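Reading through the structure tokens given below for one structure.
With one protein chain withheld, the remaining protein chains of the complex are depicted in position.
Residue numbering begins at 1 within each chain, and the chains themselves are lettered A and B in the order written.
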Amino acid sequence: MENLVCKCGHKNPPGTILCESCGRSLTEEEQSKKLADMRYEGTARRSQTYNKSIIDKIWNFFSSVKVGVGIIVVLLVAAAIGTILPQAQYVNVPVRNDATLQAYYADVYGEIGKIYYFLGLHDMYSSFWFITLVGLLAISLIVASLDRFVPLYRSLKNQRVLRHRSFMNKQRIYAEGQAPDDVLVKAEEKLKELKYNVTLDKNGLLAEKGRFSRWGPYVNHIGLIIFLSGVMLRMVPGFYVDETLWIREGETRAIPEAPGYYLESEKFTIETYSGEGDEELFEDALDRVGTVAKNYQTDIVLYQTPEESLPGATDEMEMMKEESIRVNQPLKFDGYAVYQMDYKLNELRAMTFDLTDKETDASLGTLTIDLVKPEDSYDLGNGSKVDLLGYYPDFSGFENGEPQTATPVPNNPGFLVRMYTPETPEGEVSFIVIQDTIEPLGENQYKLTFQSAETRHASGLTIRKDRTLPILGLGGLIFMIGVAQGMYFNHRRFWIQQQEGGTVLLAGHTNKNWFGLKKDLDQVSEYASLPVYTDQQEEVEKKEKLDKEQKVEGDELR
Amino acid sequence: MAEQKANKSNKKRNRAIMRSAILSLLVIAIGYTIYNSVTAEDVEVLKAGDKAPDFALLDMEGNSHKLSDYEGEGVFLNFWGTWCAPCVKEMPAMDRQFQEYEDQGVNVLAVNIAQSDFEVQSFVDRFGLSFPVAIDKSKSVMTAYNIRPLPTTVLVNPEGEIQRIVTGEMTEEDIKGFMEEIRPQ
Partner (left out) sequence: MTLPELSSSLLYVAFIAYLIATFVFGGAVKGNKEGSFKSEGRWGKIAFIITLIGFIAQLGYFFTRWAATGHPPLSNMFEFTTAFGMTLVGGFIILYLLYKTPVLGMVVLPVALLIIAFASMFPSEVSPLIPALQTNWLAIHVSTTVIAEGILAISAGAGLIYLLKVVDMEKKSKQRFWLETIMYSLIVVVGFVVASTYFTLTDYQAEFTYINKDNAEASIEYNMPPLVGMNEYTSLTEGAMEPLLETPAIINAGKVTTVLWSFIVGTILYWIIRLIARKRIAAIFKPFLKNVNLQLMDEINYRSVIIGFPLFTLGALIFAMIWAQIAWSRFWGWDPKEVWALITWLFYAAFLHLRLGKGWQGEKSAWLAVAGFAIIMFNLVAVNLIIAGLHSYA
């Protein structure tokens, strides 16, 4: 394609609609129009101009608004499909793996669930094709913006004051007529008062205001790109920490992924609304739905070990903070945040037994076994004692005569004990689980009778560190600035030319809010006695309406 | 005229390079993101060849064990719990092999995950273990080594680097082989 040489002698890049220099229409189509197409100032969108290599073709593809909107629509539809059934992360399965998830979808949702799982829609938003779609949108954002921004910037930067008559009279706001000699001086004065930038060249004047609003779309696209790159970085290892920590009351635990930091849980609290006193007005609601949680809270102490200290060595820990973690009030330190997310109530902490004579039910004394710190032997006084031979926190059965434990959590504690009393100095062996006693070495005279238990709660905490948050925030901020810049400000321009013989040409353009533009012009017109202008768009519409009505009348007559 | 043409083809070439560069950069970024998201679940914090994180633990007899003190010797670091059946099963074999390799500069340290002294002590007594056993009360060593399933055995060579990370049960032969691997030459 060749450069387009305008009558004024300026060489324009191929694809240009309005001459960059004087504003003459360069295409036949444009010449035949009543109003000029001022989008992108009639410059060539860069990708339209060349269409040669593969790279250019790909580039052009992504530069098109149609393609961009197409990607948005596909993304929108895909996102909607992902909400038909819950995503895998929100599904409750006892053990989380592919097989259990597949079974869950098949069991609960039947055929649809099977297909949903088969298509990978249960984990759609992290699938490669969904990420690719978002990536394509990013490419489209970048390419389309570059393609439009560069020529628009060039064209607005190199604006000429004197435009060709055919450019002027194809503007929506246009006037032609006699005016006094001092019209340019007066117009300049008034326009400056209205905060316009005024440039004079020979017999012409260009007034401009709010050009920066033209950059709005590109600024908000930059914001989106920054946001998306933040999202991308988030997936790079090291930028993002997401860990779970279960901690029981009284425990001290290293905070995962936060070297040198330890957390001690002092107390977990759960509160519900009572519907009494201050809360009386909630009574009806509480009656309807039952209990409503009021507060989940873990009181913690945060410790830090000295820099040179090693994992495992916790004696030199220093207390940093004593705080309560609540929903909406995470604990924050050193870029980390610890959230109250979950809880387990009433885990066994200690159990109290009576040593009793099986026949008479007489008690020889009481012992309390601390499940966190069981002891070898419990002396009951009066010559009686109980030796602990084995402790199995989550008793699950015997294997080769040896009691087994399934987990380290005291869900079903089992104790192997030897009981000594003055009457049985040799001791009697007994195995005790909740509500059951086994006497492996023959009938005993004594037994341990369960009296009471102490429990404690466990808090499920989530530990997060997200270094991409500032990037995401910046992206969001720039996006909002760009949107406001592009939508709430507008770019207004006036061209005035004084012809020989006192005739004045006037044209006005804005990218939006013509009402505001007219208001400005009315003031200038009055002050500088400019000729009366017309809104050519309204003229065109009026004419169309008239034609239509005449046609309707004609139809009715027929 | 010729100059103009040359100028034009130059411009075109620059444009092609520019566009290819931008597009390929974006494609690489997307590819990298997909790669990261697909592999997100199996990111291992520690792997063979890394320096083994130093730590200090007290064993059941009250002796302190600091990993860096064993530099020049091999350390067979076994993470375990009494509820974990394979851990229990491999203990006697580890003990036998330890007695073989003790004099050749191979140390065994069995790190229990935050159980009570009573449970660990009665376990040690039951199997008569001769190597030191320590309890990681605050799970800080476990966290530092990013231990997930039990048993996990971390083999530390005399240079203080991780030679190998073994998850799951080991046979006596495996244990022997591993000790051979970290034995100082």
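Assorted remarks:
Here is the rule we use: a contact is a pair of C-beta atoms (placed from the backbone, for glycine too) under 8 Å apart; a residue touches a chain by one contact, two chains touch by 3 or more.
What you are looking at is a predicted structure, and each value in this text was computed from that prediction instead of being measured.
Within the full complex, the chain left out of the display contacts the shown chains A. Remark: the omitted chain is touched by one listed residue; of A:T100, A:N197 or A:N295 this is A:N295.
Although one chain is not drawn, the whole complex shows that of A:T199, A:Q404 or A:T462 it is A:T462 that touches it.
When you scan A:N158, A:N328, A:T360 or A:Q435 for touch with the missing chain, the hit is A:N328. When you scan A:Y125, A:Y153, A:F239 or A:F450 for touch with the missing chain, the hit is A:Y125. Annotation for chain A: contacts to the undisplayed chain at residues 65-66, 68-69, 72-73, 75-76, 79-80, 82-83, 86-87, 89-90, 108-110, 125, 242, 273, 279, 281-282, 284-286, 288-289, 292-296, 326-328, 330, 337, 339, 341, 462, 464, 466, 469, 472, 476, 479-480, 483-484, 487, 541.
Operating definition for what follows: only the chains that are shown with their structure count from here on.
Distance between chain centres (mean CA atoms), chain A to chain B: 34 Å. Note for the complex: chain B touches chain A at residues 12, 15-16, 19-20, 22-23, 26, 29-30, 32-34, 36-38, 40, 43, 53-57, 66, 81-83, 85, 113-119, 122, 134, 136-144.
Put simply, chain A touches chain B in their complex at residues 50, 52-53, 55-56, 58-59, 126, 128, 131-132, 135, 138-139, 142-143, 146, 229, 232, 235-237, 252-257, 259, 262, 310-314, 371-376, 388-391, 393-394, 404-408.
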